[in-house]
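The structure appears right after this line, and notes come after that.
With one protein chain held back, the other chains of the complex are shown just where they sit.
Each chain gets a letter, A and B, in the order it is written, and its residues are counted from 1.
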Amino acid sequence: MNEVVLELQNVVKRFGANEVLRGVSLELHRHEVVCLIGASGSGKSTLLRCANMLERIDGGSISLFDQSLEDRRVDPNLVRRHIALVFQSFNLFPHLNVLDNVLLGPVYAMKRKRADVRDEALALLDRIGLADRAQEYPDRLSGGQQQRVAIVRSLAMRPSILLLDEVTSALDPSLVGEVLDLLRDLAASGTTMLIATHEMSFAKDVSHQVAYLEKGVLVEKGTPDEIFMNPTHEATRIFLERVR
Amino acid sequence: MAVSLGSTSLASGASTTLASCKATIPSEEYTKGTLTVATDDPVYSPWFVNNKPTNGKGYESALVYALANVLGIAKSHVKWAYEPFDSSYTPGTKHFDFDINEISYTGARAHAVTFSVSYYNVNQSIVALKTDKIVKDHTPAELKTYLYGDQIGTTGLAYINDYIKPTKSPRVFGTLDQAVEALQLGQIDAIVIDTPTGQYMASSQIMNAKKKLTATQVGQFPSVGEHYGLLFTKGNPLVGCINVGLQALTSDGTLAALQHKWLGIYTSVPTITP
Partner (left out) sequence: MSLDTDAASSDAPNLFGSRRSRLFVGRRGLAASSVSTVLLVGAIVLILFVAPGGAAFRYYFFNFHDMRVAWDGHASQGISALSHSLFTNVWMFLVSEVLVLFFGLSFAWIRISQTPVLFPVRILVTTYTDIFRGVPLLIVVYLVGDGLPALKLGFVSSQSPSIYGVVALTLTYSAYVSEVLRAGINSVPHGQLLAARSLGLSPSSTMRHIVLPQAVRTVIPPLLNDFVSLQKDTALVSVLGVIEIANAGQISASTLFNGSGLVGAALFFLALTVPMTRLTDHLIERDRAKRLAGT
């Protein structure tokens, strides 16, 4: 088994009186793809945001490459260059064209020279077949195209881990496929990914491990076969029934 | 003290004697039976005293009551109204018979309003700090060398430009107070202003931190025809009788006496030529 790159131990997160994560433990190994499934409000998004320090946890610990993120010396900006998060609503920057969207991170966060990054960025766009749209603004692209640009924008940072928060849920059904294809591609090339998703067949295809979250508790974790064919817990079974 | 006739015309038609006026005036008044006179608020010495036009003190207040008297209008039938200077000349109905407020006659202004004959001839004068060179040296040639300052839009400023014609452009200030301050700071040599106001500035207003008077009225210029007139709305027929009254006060010496009493200090001011 590859080494553990991301480890969550008993992570607790509260919003006011509401305990959204109640002691979740999870390990992510290098080159591993883990899919998080569960109903809305189960804590999947919150878990991902805690992983890249957009939220601070209230209990437990998160370690990246064995370094605890709770250590005061840790700089969240540096952490986020290693763990990239892609959002459901893509959040492309509307005032920048596609190429600048992709360039922004490397140029301003990693302080790399624009000229150096440009070729890499165009190569990434080419990989998703949108190199010819590089000068256009996001509002000219379809939802599926925008989301793929968003994924590629994160990849430009060369992160070690890619977090994906229900990246197809806001898309027109006909556009979902192209995004999932990209993710399959990334999985095949060994990208370490933690994916929150509703797409069950995708999860079955692409993940090494599937984790089911319900109301902030990690109920069950196992291989796709184990979870989808033979869930151990009643709760998992009920959930899978409903989404079938 | 000669009072020059302004360029206003007497009312045409009916013969205008004091006797006939006493009969016709009530019908021409804004409020029949009452003479409504407007002026500003506040008003200052020596034109009024204690900001109370009704007390008959001050040149302009005394003049109004003398005029009423000669025209047979009882003192109790004289009412004062407030009219800020800037609305006295705008078009539209005015709520007074005439306005008295040291308003200078000019040909341009006479297009907009009607003026009475002169009730006071204005001389411009020079006010300077006692220490300034202009106090001793003020021949016409020397007068041209000084740096003057004045409030914008005043006849004093106009006099500097038209008659003194100094080599250095005069400094123009938004308010008279700013000009006075510049004088006290030595930024300008002299201010040109009408004699009575100049006299007031030199004898009471301009002083240093120790409350010592620091300015003096260097001298006054000969009259160039500038005069104050009573202001009427354009074409108001009442001006005819008022002029008759003013002429009566001139010929019987009342006007001169009033000027001597309220503005008399100025006669001691030397006259200098520009």
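The working rule: contacts are C-beta pairs under 8 Å (C-beta built on N, C-alpha and C of every residue); 3 or more make two chains touch, one makes a residue touch a chain.
Just so we're clear, the structure is a prediction, and the values are computed from it rather than from any experiment.
Q: Just to verify: which one of B:40, B:60, B:83 or B:150 makes contact with the chain not shown?
A: Candidates B:40, B:60, B:83 or B:150; residue touching the omitted chain: B:150.
Q: One chain is left out of this view; which of B:24, B:45, B:121 or B:178 touches it in the full complex?
A: Considering the complete complex, B:178 is the one touching the chain left out.
Q: Could you tell me which of A:62, A:141 or A:157 touches the chain that is not displayed?
A: Here the residue in touch with the unshown chain is A:157.
Q: Tell me which of A:87, A:202 or A:228 is the one touching the absent chain.
A: A:87
Q: Just checking the interface: what residues of chain A touch the absent partner chain?
A: Counting over the whole complex, chain A touches the hidden chain at residues 52, 54, 76-78, 80-81, 84-85, 87, 89, 91-95, 104-105, 108-110, 150, 153-154, 157.
Q: Could you list which residues of chain B touch the chain missing from the display?
A: Its contact residues with the unshown chain are 85-86, 89-92, 106, 108-109, 111-113, 150, 152-158, 161-162, 172-175, 177-178, 234.
Here, only the chains that are shown with their structure count from here on.
Q: How many angstrom lie between the CA centroids of chain A and chain B, rounded to a whole number?
A: 88
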